[in-house]
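Just one protein chain is left out here, and the rest sit where they should.
Think of it as A, B, C, D and E in the order they're written, each chain with its own count starting at 1.
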Amino acid sequence: MKQVVTFGEIMLRLSPPLHYRFTQANSFEATYGGGEANVGAALAGLGVPAAHVTCFPPNELGQAATQSFQRLGVDMSHTVYSGKRLGLYFLEVGASMRASKVVYDRADSSFANLDPAAFDWDEILKNAQWLHWTGITPAISASAAQAISEGIQAARRMGLTVSADVNYRRNLWQYGQRAQNVMPDLVAGCDVVVCSENDADDLFGIKPAAGTDNKFASISEQLMTRFPQIKQVISTRRKTQSASHERIKGQLFDGAYSETPYYDITPVVDRIGGGDAFLGGFIYGTLNYATPQEALHFAVVASALKHTIHGDVNLVTVAEVEHVLQGNTTGRLVR
Amino acid sequence: MKQVVTFGEIMLRLSPPLHYRFTQANSFEATYGGGEANVGAALAGLGVPAAHVTCFPPNELGQAATQSFQRLGVDMSHTVYSGKRLGLYFLEVGASMRASKVVYDRADSSFANLDPAAFDWDEILKNAQWLHWTGITPAISASAAQAISEGIQAARRMGLTVSADVNYRRNLWQYGQRAQNVMPDLVAGCDVVVCSENDADDLFGIKPAAGTDNKFASISEQLMTRFPQIKQVISTRRKTQSASHERIKGQLFDGAYSETPYYDITPVVDRIGGGDAFLGGFIYGTLNYATPQEALHFAVVASALKHTIHGDVNLVTVAEVEHVLQGNTTGRLVR
Amino acid sequence: MKQVVTFGEIMLRLSPPLHYRFTQANSFEATYGGGEANVGAALAGLGVPAAHVTCFPPNELGQAATQSFQRLGVDMSHTVYSGKRLGLYFLEVGASMRASKVVYDRADSSFANLDPAAFDWDEILKNAQWLHWTGITPAISASAAQAISEGIQAARRMGLTVSADVNYRRNLWQYGQRAQNVMPDLVAGCDVVVCSENDADDLFGIKPAAGTDNKFASISEQLMTRFPQIKQVISTRRKTQSASHERIKGQLFDGAYSETPYYDITPVVDRIGGGDAFLGGFIYGTLNYATPQEALHFAVVASALKHTIHGDVNLVTVAEVEHVLQGNTTGRLVR
Amino acid sequence: MKQVVTFGEIMLRLSPPLHYRFTQANSFEATYGGGEANVGAALAGLGVPAAHVTCFPPNELGQAATQSFQRLGVDMSHTVYSGKRLGLYFLEVGASMRASKVVYDRADSSFANLDPAAFDWDEILKNAQWLHWTGITPAISASAAQAISEGIQAARRMGLTVSADVNYRRNLWQYGQRAQNVMPDLVAGCDVVVCSENDADDLFGIKPAAGTDNKFASISEQLMTRFPQIKQVISTRRKTQSASHERIKGQLFDGAYSETPYYDITPVVDRIGGGDAFLGGFIYGTLNYATPQEALHFAVVASALKHTIHGDVNLVTVAEVEHVLQGNTTGRLVR
Amino acid sequence: MKQVVTFGEIMLRLSPPLHYRFTQANSFEATYGGGEANVGAALAGLGVPAAHVTCFPPNELGQAATQSFQRLGVDMSHTVYSGKRLGLYFLEVGASMRASKVVYDRADSSFANLDPAAFDWDEILKNAQWLHWTGITPAISASAAQAISEGIQAARRMGLTVSADVNYRRNLWQYGQRAQNVMPDLVAGCDVVVCSENDADDLFGIKPAAGTDNKFASISEQLMTRFPQIKQVISTRRKTQSASHERIKGQLFDGAYSETPYYDITPVVDRIGGGDAFLGGFIYGTLNYATPQEALHFAVVASALKHTIHGDVNLVTVAEVEHVLQGNTTGRLVR
Partner (left out) sequence: MKQVVTFGEIMLRLSPPLHYRFTQANSFEATYGGGEANVGAALAGLGVPAAHVTCFPPNELGQAATQSFQRLGVDMSHTVYSGKRLGLYFLEVGASMRASKVVYDRADSSFANLDPAAFDWDEILKNAQWLHWTGITPAISASAAQAISEGIQAARRMGLTVSADVNYRRNLWQYGQRAQNVMPDLVAGCDVVVCSENDADDLFGIKPAAGTDNKFASISEQLMTRFPQIKQVISTRRKTQSASHERIKGQLFDGAYSETPYYDITPVVDRIGGGDAFLGGFIYGTLNYATPQEALHFAVVASALKHTIHGDVNLVTVAEVEHVLQGNTTGRLVR
């Protein structure tokens, strides 16, 4: 099978153990993750060949980050080593009504300062069938935006499927460009997008039609009209009960609307990467199931399972997802 | 008071910390347990003299396993040291809808290769009032089956009470005998058995009477007819909500049916050994209470408490079980 | 802003990790706390200048205890170093229906043996606006009772607000005096008291008026009649579901009765110090909000958040409490 | 083989991990030990039946202490549960020129407050061949002194060998008696004593003969003259290089003087209990070897090995000691 | 550059933390290693393309083992998943005169039961320049011996360099064949062998010429005479001071004898894999340096550095080895 290629920043994540607060931390648990690489790693775990493309500093932390994804079977051979530092983020894990917190320290990272010319997309994509990116990448820097733009163009030229999680994070856009100017051209090249109603409004000024019963379908329809390449809009919907208790379902619009039941997750072990697990599951499902509804259901269960796993990456097998899909949601011991 | 003697394999249990997956484990927490020894250790903790009889390799791991139960006050002086390896199992602790998983690595253990002649049952049982075994033992090997068979015969001969958790695990029966051929003779020597409806069907072809309102009573009655030595059939019934949330009650048939209320356990700290705690509690209750209903209630509360305790063994006192039995289920701080 | 001064014992708290039982502990997590110092530290974290007054042994453990509160910004410069040992308590953290347990080892501590003359209250209180104490202090020893008595008198003389958590613990009163004889004179000097219905009965023989709809208001009214200096009686009310699940609300009587909604806490990370967090929140709220109702609401949310934080001390900021006060109880990730 | 019985206090030892200082400790490693019980546990590990007699508080810490030695095979069935607290000590592990430090918190322990009448020495010693005690016990309290005095008398009456590590610790003698008055009567009942030159001077006013070449032989000879029951005086001699590097040899006087070579230990993993390991080794050697010189050599190697083992207790087998005795001091990997 | 291919078993290594003894272990640190895979991983870390060929059980432990080497950049794509269990070994880390200990539990592993036909050597070696194996592999089972025999034949046929660490371990040869019968044919196909004087005697009956000054040269010369394909014999020589202090040098005979200076290692962090690091270093050196003497020196420094690194695998870069080779042996801080 051909590769799914993902492109984006990988950061070192530093978390106090258990539910300790930042100021209580005498140690930080260290893992590596990024919104796009998490998708690749999830796919590798599901048996889909995956390659991630990124830029790390030429030091031991860059090496450790490479090894972290290499370990999961992701092809890291396209990594560019340049620049001075690995982006970091600090994560404090909340509980009950106390929210988890993230403190970013990613400015001026190697990835932010990447040289777009260092990525030979024709070479990178030559064994690929799919390119995935997120709205975080063009938010980081002009050069990151340029690199993914070139990647999308190459992918289109080479006939790959392109997917994006548009994921608008206002605080990230610091380099002088507005998301609203940059994102439309990039999204125009996509076949599949994850886009919430807020994202649609913030990025594209698309609001649900007045009085609609189905806001998600409404904004999805408008998105597909504006960007005719898009064939599927998907999203998770969360009913967050507390930092320790989540409920999620999946939504899909591909002309028609479909959705999954809600899945209940309590306790939540680690919510970071839940959306990436959803995307990874959806790509897997698209490549392996007959209908988008099956892919959607696979995706939301994969995401639910991710919430029970430490770290950014969804470490589940196809068999484990399918076990839950078949109704085994009670977590009975497997011997 | 005379001893309760248990007989069976003890394994080294290796678990990744917290909810880590096997592939994430950089360390394994090490505890020792076995379905029968767990009963003995629970009894020792409740103040009942207990001895466990088993076979370990003559190496440091065998020594550590011995010490682990010796520490809890179990008489380990009958341990036979022979063979080459300690049986192991790896336990991954699930959460929410993600199931816990067990990977066994117990083949060819010292216990499986025990020499039945190494156990002098007349000596072992000379200070005993009760012998307990489980269906795991005869599943392991012909020699293990022979040893427990001889033990049961000695116990009968010496007038002890004999109990068994019939516990049918299809995968374990690998040595050429079928459980259906081996178990009946052994069960025939028992006074008390733990037997679920599935076990009754799988092992003895006993199915609930058509149209019965009370399947457990129905199969128990048939069991007692088939095996007249049996005077009590007991079982837990679980309404598993998730890997983190369990509900259990106890059931008893001794001619008449009785049951306890359900007890709610959330979060579940460690579900392994919940059944053994139930049995330990029932033996304690039988020896200390006036009625089997009281023993049953004690047993199910003991089992519920076990779910809140790390490791295979139920580390609770009589006072703690009785505190909950008296309705203190809200876990208020004890100063 | 002038200081809030607290006075009382600080103990070393030793807890097995996670939910391990005492007999399973190969290590104990070490933190330091005390009912009064926890209030001071909570206030320091909320930006209110706080000083704690206590007595430690002149050894490394006393030094560590000092540093522990100094770190949180509490002025520890009034610490007296004398006596021989630091009081200890061992805490086992329960789960579900298994209660947490405390084993005290505080007899004959440096604090119990303090010399009242070592505390120069005029000096200690010269920059203070508020003095807080609890019913634990006069329970410890005659000299501790005398010291706080002198402190209260000085505070009254100097025009400070005085608050107390009357907190009756029968087992603590071991030195030959009865709480019922000692407490009234101390409480008579207070402006604000935390007092439950049980405390009112046990300490002052005050029972709710027969047939009252509001027992808390009834006992509060009687308290305020008996002790005219008291202007506010407050309390938390708990509906404990299990060791892992708590519900709390706040109650206030200041002539009129008011209360807050219940807040749900699941899972409970650490319930020790929940009452101290309530008091710290109430003092903060009194100093910063227009109405006692606002102070009460701040206090109960602060207490709820404390249940999600390891250790005795409430490590939350004003912004975090206000975030929940504004209805954000679902713990959504803060980036 | 008959038991060796030891009598004395067991304390909870709390150590910061690695080389952390007390004030840096966020956790303490918890082990249990005592100068006499360490001897018993060492003997149990060497295959000699051992029983330890002590007094613990009737709480979970007392239970944990019991289990800790029960685990090692020491007969703890004579434990008396009374009093209020378990003695503690805090240990900070030094390195290089930084000394390890001990902070004791053992005053008013259950053992210090034991009731001598609670120990039925005829019963305790009925299966014993040897009684061992140390000078720490009579230092703790009058009742402890009385208990061991009665034990020694019973042992003499019953024909047991009695050994003592006289171990003078000036700071411990706080209850109004002087060691110099108490110890002679106790030592008079001993067959074997560990006594350094300082101890001989401090306790008995015995100084080496002027101008002697062998101070140890000189004081030993005088001891044996003063206390004719004594047949052997032994001691370790240390050339401490640093907290991380120790050199020890063994010395024996039994009419004639003998000694072992020095053994070099670097790094020292844990020096606590090195003397107890020496004694345990000497008792083992006395019971199993033809000559006291062999026993002495076994003892010093056992002690040297103890320095490489965490905790108070020497966890080595006879085979391991003999391996080193045969000259294998280079620690080559054993497969 | 073409790959170096290694073939052999990888085991899960379970070690108590720090210097804890097996019976003290409440957890085991988990790493994965094997004498041949360690060579491959060391080479990957030095920048040489490496592939390892092995057989794992099709379960999570096999997956974890694969990931462990994949992470280090070793091509694990030839792994065969079959059989039932992963081989294990338990390692206790000694100190000073206390030896480290290994308890093997590798019998009946997936590797031992591999099917030689599952390995397509022409395919495996098609991009390779070098095949490395050790004497452990043919000791494990007849099928393992057959597999490596076929591998060596293919390598010879395809013109690769073949190296072996002959590594005679008497205890391993359990399947009915004698090493002395099996090894000669395998060694005959090698260009480079690691062979100590003991190995030469045990395996081939080759003893140093009487009265020789250089035993290593003497046995090497005879080996090269007996097996003309061999062009280089190498070995480390150790002067072990203690479990914590090692001295090593390297020796080479390729017609002429050469050796390196001794390197002093204190403290030893982890001695396992020191020989594999030597071999990895020698292969790197052979591929990158002009003379075998340079390769030898690189190898011994790589091995010395390995002793300072946790786990079986040598995690050092070329720059780090060369830094020491240039005389920087004092470990000064690198900023």
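Quick note on the criterion: contacts are C-beta pairs under 8 Å (C-beta built on N, C-alpha and C of every residue); 3 or more make two chains touch, one makes a residue touch a chain.
The model shown is predicted, which means the values in this text are computed figures rather than measured ones.
S.K.: Checking the contacts here: which visible chains does the omitted one touch?
M.R.: When the entire complex is considered, the left-out chain reaches A, C, D, E.
S.K.: Among D:Arg21, D:Lys231 or D:Arg335, which residue is in touch with the absent chain?
M.R.: Hidden-chain contact among the options goes to D:Arg21.
S.K.: Out of C:Gln24, C:Asn38, C:Ser68 or C:Ser196, which residue would touch the omitted chain in the full complex?
M.R.: Considering the complete complex, C:Ser68 is the one touching the chain left out.
S.K.: Which residue among D:Lys84, D:Arg156, D:Arg169 or D:Arg237 touches the omitted chain?
M.R.: D:Arg169
S.K.: Quickly run down the residues of chain E that touch the omitted chain.
M.R.: 263-269, 304-305, 307-311, 315-316, 320, 323-324, 328-335
S.K.: For the chain that got dropped from the picture, name the residues of chain C it touches.
M.R.: Looking at chain C, the ones touching the missing chain are residues 67-68, 70-73.
S.K.: Against the chain that's been left off, what residues of chain A make contact? List them.
M.R.: Against the left-out chain, chain A lists 14, 17, 21-23, 25-31, 59-61, 63-64, 67, 84-86, 88, 90, 92, 101, 103, 105, 107-108.
Basically, only the chains that are shown with their structure count from here on.
S.K.: Smallest number of touch links from chain B to reach chain C?
M.R.: The least step count works out to 1.
S.K.: Averaged over CA atoms, how far is the centre of chain A from the centre of chain C? Could you give it in whole Å?
M.R.: 45
S.K.: Compute the distance, rounded to whole Å, between the mean C-alpha positions of chain A and chain E.
M.R.: From the centre of chain A to the centre of chain E is 41 Å.
S.K.: Scan chain E for residues touching two or more other chains and write them down.
M.R.: Those would be 21, 23, 26, 67, 101.
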